[in-house]
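So that we are looking at the same thing, I have put the structure below in structure tokens.
Only one protein chain is missing from this complex, and each of the others stays in its spot.
Right after this comes subunit A.
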Amino acid sequence: MATKIDSELKSAAIFQQMQQHLQSDAGKDVLNKVGLVYQMVIAPKKLGKDEETFVVDLKKGKVYKGAFEGKPDATFSFVDDDFVAVSSGKLNPQMAFIRGKMKVKGSMSAAQKFTPDIFPKPAKL
């Protein structure tokens, strides 16, 4: 079921947890609510540099590393830490966008459904 996401990014931990999370009942609610395909472009330190691409497919409930085959509803670009901040609710997506910490390509209405509650929250050891 779970395929390992091979990346050193912090975001990869979120994606990995999401992969399993989307199989759960709560995860299925997310699929019903959103039902879109997001492509995430994450850079370790600086936007546009050493980026890695991930797909968060909230139609099929799949999360994996690589580009989406076809046209995602929206593509987001983040620096690693900023994505973690957004996914944990520390930084709201609008603010991230205004501050230029989040770049959006694709449908705006699709982008508006991108909220922190679609991501599982990591528990602390």
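Criterion: a residue touches a chain if its C-beta (ideal position, glycine included) is under 8 Å from a C-beta of that chain, and two chains touch if they have at least 3 such contacts; residues count from 1.
In this text, contacts and distances are computed from a predicted model.
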item: The complex's invisible chain, by UniProt name, from "Ribosomal RNA-processing protein 43", "Peroxin-5", "SKP1-like protein" or "LSM2-LSM8 complex subunit LSM8"; value: "Peroxin-5"
item: In subunit A, positions touching the absent partner; value: 2, 4-5, 8, 10, 12-13, 16-17, 20-21, 23-27, 29, 84, 88-90, 116-117, 120-125
